[in-house]
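Only one structure is covered here, and it is reproduced in the block below.
All protein chains of the complex are present and in place, except for one that has been dropped.
Order of writing sets the chain letters: A and B. Residues in each chain are counted from 1.
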Amino acid sequence: MRIQSALDPAGPQAAHIAHLFWTFTWICVGVYVVTLLFVLVATIKGRRNAEPDLTKEHTLGIGVSAAAGVTVVILFVLLVASVATGSAVGTFGESDPRQLEVAVTGHQWWWEVKYPDALNPSATVTDANEIHIPIHTKVLLRIQTADVIHSLWIPNLHGKRDLIPGRVNKIWVEADQPGVFRAQCAEFCGLQHAHMALVVFAHTAEDFAQWKASASQGAVTPTTPSALRGQQVFLGAPCAKCHNIVGVDAYGTIGPDLTHLASRKTLGAGTLINNRGNLGGWISNAPALKPGVLMPPNAMSASELQDLLAYLETLK
Amino acid sequence: MSELTIEQPDFARERAMLEKTWGKNRGLLGWLSETGHKPIGLRYIVTAFVFFGLGGLEAALMRLQLSRPDNHLLNPDLYNQIFTVHGTTMMFLFAVPMMLGMGIYFVPLMVGTRNVPFPKLNAYGYFVYVVGGIFLYVMLFLGAAPDAGWFSYVPLSGPTFDPGKRADTWAQMITFTEFSGLIVAVEIVVCVFKQRAPGMSLNRIPLFVWSMVMVSFMVIFAMPAVMLDSTYLIFDRTFSMHFYNRAEGGDPIFFQHIFWFFGHPEVYIIFIPGLGFMSSIITAFTQRKIFGYTAIVCTLVTTAFMGFSVWVHHMFATGIPQLGSSFFTAASLMITVPTGVQIFCWIATIWTGRLRIATPMLFAFGFFITFIIGGLTGVQLGSVPIDWQVHDTFFVVAHLHYVLIGGAVFPLFGAFHFWFPKWTGRMYSEALGKLSFWLLLIGFNVTFFPMHILGLHGMPRRIYTYGAETGWGPLNALASMGAVLITLSILTMLINFAAHRRRGALAGPNPWNADTLEWSVSSPPPAYNFLHLPTVAGPNAVWDAAPDQPYVTGMRFDKRELLVTKTLDAEPDHKHEIPGHSLAPFLLTLTSTLGLIGSIFYGWWFTVGMIISAVVLVYWFWPNREEVREHLARDRGIVVAEEAR
Partner (left out) sequence: MCKRVALLALVAFACHREIRSIQPSAQDAARALPIRVSGLQPGPTQLGSSTALNNPYEGNAYAISQGQQLFNKYNCSGCHFHGGGGIGPPLMDEEWIYGSSPAQIYISIAEGRPNGMPSWGGHIPDYQIWQLVTYVRSVGGFEGKVATASRSEGMQAKRAEEPK
């Protein structure tokens, strides 16, 4: 199963659409083959005619009208199929009370993901570039943008929906099997449109509850001396100006929240796999890896960098 | 027929007089002051082809960049400029001017007249188009080309997120090319409705001319929309207006609606002339009148109308209410019916015609093979749920190239081969022609077919690179290889044309025994088109002409006179004198350029440019001495002798 494909549905909506797509495709293939067969036969006949044959105009008229009639009928069938699927997918989840709400905000060029808690606002979980959802639950994504138009597209679960300035768009998704899916911004949004991906995790109910519990916790307090030194580097260096870590003196809101950085799969919204080497490179010179990004190059001594990495690796 | 031509006098004196009246002036100033429709049409065609080459180079760079994952050949800033300039070039500087240029060249010939109704305006249209194109490319070489896509959605192209003068360049280039498009459209509409040869009633107009008429109407209705859109953008960017600023009551979605109200008809503006080429080529190569002439005319009209009711299918992902989107789905599906009917009519024509296969006809088959795929994927894109998945992915890139290359470029290249003998008087090499066709057909499909699959497997458009883990590498590499074949095909065609332009076999007036009036005159046609304006006896003017088909007399040879006929039945109405060569269009281009380009840097330049332009316009309309004398004489009731009668 491909992790970013409209043809490998992992949820009911994507399955509906894939089904509709194949219906359209096979009918279209049929139409194409039949039309080209007619072109072929016409070519053979036309090559054999010694003189243009103007005696069959009436028969041709009937033929062309019949073909036009068949076209209209086929299109009508396709229209009905399309509208039926459209309303099934479009109204999906609207009347279902068992909803999980996730607020997704697009930034140039990363995703801010919040799990609001209406009863206890302070328990709102803030994450970035990853969405966690339980399977067999209709999840309402409230999507908005902080700058230009983006588009959220999780092909394995659903089609795309634009994030438009000054509006909150809604889209429901549901996964029917656990899995990891890649999603990407689909509306051109500037220099790093190519590196604006996010990862969607579909968990079983238990796994989701477990993830939610751990995500609601503040950052782990470092224990090793290296990590402790790294925390001081983090707070002393410019990192804390832009990044938030729950539980320590780092309240920046410019960049992604780093409270659970080490549990993420990617860095820089899908630019790199999250491992120690890549993280070190990213911290040292992010613009070299993702030109145009706001995160500046950071010069620090090798030992400082190692300590910082040791600290960041504890942020599970 | 041939006996009769021998009996006719050779009219050497009249020919010389007409040549003197309509011919071109020498030197650079002569070139700049030219107003004949054929030189201007050819300039459009050649210039648009140069832009096609430049757009192709940009495409090659993009294919090179995307040929493997994590490629760092182009940085994102450059890549964004290149794909924007590619799209802008192909849409505004290649496709539309190319098609309109073909119209400017052939429509007056096909309807049997000597020039377009407003020759100076026509020359101006060409010059502003060239200046707009040069402006875009100068900015590209300065590293400041537009970089927000050929659609330039706000707010990405707005003042905050696109600093500098890049989006202004895009918006103002639109103004230039749309001026030119509107001018050509007006020329063609007036030419076709008022200047047809006597006897060419509405139901005898060649199908290519019909297609150009419909395109011209679409231009007149669609292009003002995009000019408005881009001008509002300039106002936002330059004069602190808030048309698209959400916080002040503007709306970025408003931009998209106006843009696609133009943008979708734009597709039809590009490929309806292709349908016209198809009808011309198929008629000539089957040697029979087209089957279903009336039906085809009706489908052209229907397509042109319906083209304005489908624009929202470009915006399904913005969150359009269910009922509204269903309407646009229905319209988007149904617009395939008229084009389908045309295809069926052509198949019927081929079926019963005496089919001869040469390069132009091969390209017509290329249209069937490729365009139908594009049309069918278009049906898929019209469906809201499918569109949600594939919108803004490489699936759409594949679709639009199948429609535009399949529907417009294949017929266009067919038309190049078809009319090459008319332009040059020489035949091209059939072998090279066929080679270039097969290279294009294979290269095109190798390049663009894999993109359907890439899109379905999640590859969004307009990304400058992608990671290896996505698995998009192999198909992209394949697509990039196909681009090499396309390049070879176009080079083969150019070599073919260059080699046979002067040295090919002599073609004679009508090598294909085709049916429209341009084939009744020598190749290349004389500056005055027709020694005597022809009359027309049927929808296939050349074939239906009687051996002693009458011609129009009484037109002066020493003045640039046009015969104005009535709209419906083309009965002669009156004579109309049009202006000759003039430097005014070129001068006006310089002054209006100063105003338009200057205004995006400093608003006051607009005022300065327009004041100087007003001065040039006084020169433009200044009557010559002879005109004044005749006018005064008429006022005094003196009948001016009409020597020529």
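Basically, a residue touches a chain if its C-beta (ideal position, glycine included) is under 8 Å from a C-beta of that chain, and two chains touch if they have at least 3 such contacts.
Predicted model only: the values in this text are computed from it and were never measured.
Peer 1: Looking at the full complex, which residue from B:Gly132, B:Pro159 or B:Pro579 touches the chain that isn't shown here?
Peer 2: The one listed residue touching the chain not shown is B:Pro159.
Peer 1: Which of B:Thr21, B:Asn75 or B:Ser309 touches the chain that is not shown?
Peer 2: B:Asn75
Peer 1: Of the residues B:Glu34, B:Glu58, B:Asp236 or B:Glu561, which one touches the chain left out of the display?
Peer 2: B:Asp236
Peer 1: For the chain left off this view, which of B:Gly30, B:Gly143 or B:Pro623 is in contact with it?
Peer 2: Within the whole complex, the residue contacting the unshown chain is B:Gly143.
Peer 1: In terms of residues, what is the contact footprint of the unshown chain on chain A?
Peer 2: 147, 165-166, 191, 238, 241-242, 254, 285, 287-288, 291-292, 294, 296-299
Peer 1: Touching the hidden chain in the full complex, which residues of chain B are there? Just list them.
Peer 2: Given the touch definition above, chain B has residues 75-77, 139, 142-144, 155, 158-161, 163-166, 236-242, 245-248, 601-602 touching the missing chain.
Criterion: only the chains that are shown with their structure count from here on.
Peer 1: For chain B, which residues count as touching chain A in their complex?
Peer 2: 75-77, 80, 148-149, 153, 155-156, 161, 246-247, 251-253, 286-289, 291-292, 295, 317-319, 322, 325-326, 329-330, 333-334, 336-337, 340-341, 343-345, 347-348, 350-355, 357, 365, 368-369, 372-373, 376-377, 379-380, 382-393, 456-458, 460-467, 470-471
Peer 1: Would you mind writing out the residues of chain A in touch with chain B in their complex?
Peer 2: Those residues of chain A that touch chain B are 2, 4-7, 14, 16-17, 20-21, 24-25, 28, 31-32, 35-36, 38-39, 41-43, 45-47, 49-54, 56-57, 60-61, 63-64, 67-68, 71-72, 75, 78-79, 81-83, 85-87, 89-91, 108, 147-149, 151, 153, 155, 158-162, 164-167, 169-170, 182, 184-194, 270, 291-292.
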